[in-house]
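Of the protein chains in this complex, all but one are displayed in their positions.
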Amino acid sequence: MNINVASSTRVKSAARAKLAIADCDLHPAPNGLKELHPYLDERWHRHLEMFGTLRRHGYQQGPAYPKGQPEAMRRDSWPPDGSRPGSRLGFMQWQHLDPNNVELGVLTPISPHPGGFQNAEMSAAFCRAVNDWQKAEWTQKDSRLRASITVPYEHGELAVGEIERRADDPEFVQVFLLSRTAAPIGQRRYWPMFEAAVRANRPVAIHAFGFGGFPITGGGWPSFYLEEMTGHAQCCQSQVTSLVLEGVFERFPTLRVVFIEGGFAWLPSLAWRLDRHWKKLKSETPHLERLPSEYIRDHIWVTTQPMEEPRSAGHLIDVCEWIGWDKILFATDYPHWDFDNPAQCLPPALTEEQRGRIFLENARSFYGMN
Amino acid sequence: MAKHVVAAVEALPPGSRKLVDVDGRPIVIFNVKGEYFALRNRCPHQGGNLYEGKLTGLITSPEPGRYEYSRQGEILRCPWHGWEFDIRTGKSCIDPTRIRVKSYPVDVECGRHLVEGPYVAETVPVTVEAEYVVVDV
Partner (left out) sequence: MRPPASGAIDCDIHPSVPGLEVLLPYLTDHWRDYVAQTGLHELESVSYPLGAPITARQDWRPRRGKPASTLDQLRSDLLDRWNPKVAICNCLYGVQLLFSEDMAAGIARAINGWIAAEWLDREPRLRASIVVPMQNPELAVEEIEHWAADRRFVQVLLLVMGDLPLGRRYYWPIYAAAARHGLPVGIHAGSSYRHPVTPVGWPSFYTEDYVNQAQAFQTQLTSLIAEGVFNKFPDLRVVLIESGVTWLPAHLWRLSKFWRGLRMEVPWVDRPPDEIVRDQVRLTLQPVDGPPQREQFERLMDHMGSDRLLLFSTDYPHWQFDGDDALPDGLSADLARKILVDNPRETYLRLKETVQ
């Protein structure tokens, strides 16, 4: 009954947007894990075929919470040859990078992000492959793009190894992991990774999702995808809390962290809550010298997507004011279904300066590209 | 409002859709089980191309755990965030009174009547014998 969307003519995008933007959450994906073969030892070709990947959840393929759209992608983002959304640079350029005037596109590969693989060696091998693939197929072919160092984040020394491997390559702009880790991200087991990031002078990007083995609520597993999606914001909040209270920013005073794809409007309330209660309880954490909100102000950035949608746009502007106009990085999350359209999603009442900062200047500054 | 010929009937069989530009407006024409519907090709949320959306039925529920399914193929989900629109009226499922996509009246006219005018058919040649899908924009 319905047309086969994959083979239909894609609707031509609107004329090129006037304002150049940075897209700090761009998802390239190999068209099947076999596309990573050239970057993997043969041992892993066979392993993949035989055992697949183990990622702390139950299905071999697909999630136990079916997505809002197939593969969680915009329905119109399947290239005409039927390959996976995000797998064809040419199509991404045609549909998104060119018409949306993306001057800086930061790649954040999460399908797969091998850092969540239960098998440590496999995690490291595939992270290395994804990083090689980002360079060969993406950043070397389109100078607007920058890569993220995907790391086997649950295995400290292996993560350090991968960071050191890329440290001298300016095409890699950040250390990259997923937010649902096997333990709170501020805990000491993750410190070698932070140390290596700081030595390599890279920020650390924590992107919503992954599987740490725990339910997304502290009261167990929810029934619905709607709940899982909404819960990523709470998960990011727990991770911010962990980073602050563990003293990661005392130990690594130059570390910068960006939370990607968790939304952002939750941040002010969390900072207020941390301040209020930490002040009473601070003898528990004597390693902290400053207010939690100060650590947040100096060390934590957020991307815009999925942008919260209050009934009154003025409320979102209040939140941006409270977070700081310089702390917010624009992202589309292309080609996911909850993509934010840069032509539409920012409140119209923003000043030109605010718009310019969110759209581009903050990212340039954050990634050292002024 | 003017009548615009957008396609010959035989070019728009049941289950198909066509994206046309009428007076600078991108409009999607659907044929659902022999009936024609026309919607502005622009989701009111963030501007997604509704042409790329998938048709579904109307899923309602009298209480949690019970699902009622009707009107198969008459609800269009935006290909981006999945907002649902009634293809007959353009009204959204989440807030029918306040959120809708513009819909246009669609008729089938035979060529003989069309040549009596007035109609607009910039790109579709009209012959007297054939039938045509006509949108009021």
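What to note about this one:
Chains here go by letter, A and B, matching the order in which they are written, and residues are numbered from 1 within each.
Keep this in mind: a residue touches a chain if its C-beta (ideal position, glycine included) is under 8 Å from a C-beta of that chain, and two chains touch if they have at least 3 such contacts.
Not measured: the values here are computed from a predicted model.
In the complete complex, the hidden chain is touched by one of A:40, A:265 or A:358, namely A:265. Within the set A:245, A:260 or A:346, the residue that contacts the chain not displayed is A:245. Touch with the chain that is not drawn comes from one residue among A:319, A:343 or A:369, which is A:319. When the whole complex is considered, the residue among A:170, A:310 or A:368 that touches the unshown chain is A:310.
Residues 45, 56, 59-68, 77-78, 80-84, 93-95 of chain B touch the missing chain (whole complex, contact as defined above).
Looking at chain A, the residues touching the absent chain are 68, 179-187, 212, 214-227, 229-231, 233-235, 237-239, 241-242, 245-246, 263, 265-266, 268-270, 272-278, 280-285, 306-311, 315-316, 318-319, 322, 337-338.
Simple rule for what comes next: only the chains that are shown with their structure count from here on.
If you average the Cα atoms of chain A and of chain B, the two centres end up 37 Å apart.
Interface residues of chain A facing chain B in the complex, by the touch rule stated above, are 1-3, 5, 8, 10-11, 68-69, 74-76, 337-341, 343-345.
Those residues of chain B whose C-beta lies close enough to touch chain A in the complex are 15-17, 19, 41, 46-49, 51-55, 73, 79-82.
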